[in-house]
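If you scroll down you'll find the structure; I have some questions about it.
Missing here is one protein chain; the remaining ones are kept as they sit in the complex.
And now, chain A:
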Amino acid sequence: MSLLGPSGCGKSTLLWAIAGLKALDSGTVSLDGDPILKPHPAIACIFQEPTLLPWRTVAENIAFPLELRRDQRDGSKERIARLIKRVGLEGFERHFPKALSGGMQQRASIVRALAAEPSVLLMDEPFSALDPFTREDMNLLLQDIWIETGKTMILVTHNIEEAVLLSDRIVVMTPRPGRVRKVVEINLPRPRTAEVLTTPEVFTLIAGIRRAIAY
């Protein structure tokens, strides 16, 4: 699912509330019936910036959530090694983040979020700082992970194409006051590629969403 809308419509605020990092003025967020008042172990976040800790190597950064929870489940190592390989970061485990490109850093932060096996993945404009090519790569990677794991993913974006490419459902929000304007279901077959965005069907879809935002 994507939260889509212009700056200042409260997409990120909503996401931070779901993450338990921001208190709500009214209403509640709940997961499987549990209200979320503080960060929940089943929810992991990916931020706009990779936010890797520069004094830790890539491997240490990825292990950070497990370390914080003193999680020593069997098989974590193997699972993380598989994830690292999956996103193409093998061989960089002992590097410091500054030696990595922006796209590689963000991939490391995706692996970090997945390391603790969350059931919900929250993403706050995770690829907006990347160049368009890397961004496309990352979108497809994300889709693959979604298909493989079936995790609930909530993506905040202000890029309509990205939202259409990745989501089953797009929640269109408008600013001042932050409101949900429209919920659009996307029923395109998966796996989707960037070419799907060039079909006339998707063009009308995008035009419709654009109207909803401008309106």
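In this text, a residue touches a chain if its C-beta (ideal position, glycine included) is under 8 Å from a C-beta of that chain, and two chains touch if they have at least 3 such contacts; residues count from 1.
In the analysis below, contacts and distances are computed from a predicted model.
The chain not displayed here is annotated in its UniProt record as "ABC transporter permease", chosen from "Succinate dehydrogenase hydrophobic membrane anchor subunit", "TonB-dependent receptor", "Phosphate-specific transport system accessory protein PhoU" or "ABC transporter permease".
Considering A:Gly8, A:Pro39 or A:Gly91, the position touching the chain not shown turns out to be A:Pro39 (whole complex). Checked against the full complex, the one of A:Leu21, A:Leu37, A:Val183 or A:Ala207 touching the unshown chain is A:Leu21. Contact between chain A and the unshown chain involves residues 19-21, 39, 41, 43-45, 47, 49, 51, 53-56, 64-65, 67-69, 96-98, 116.
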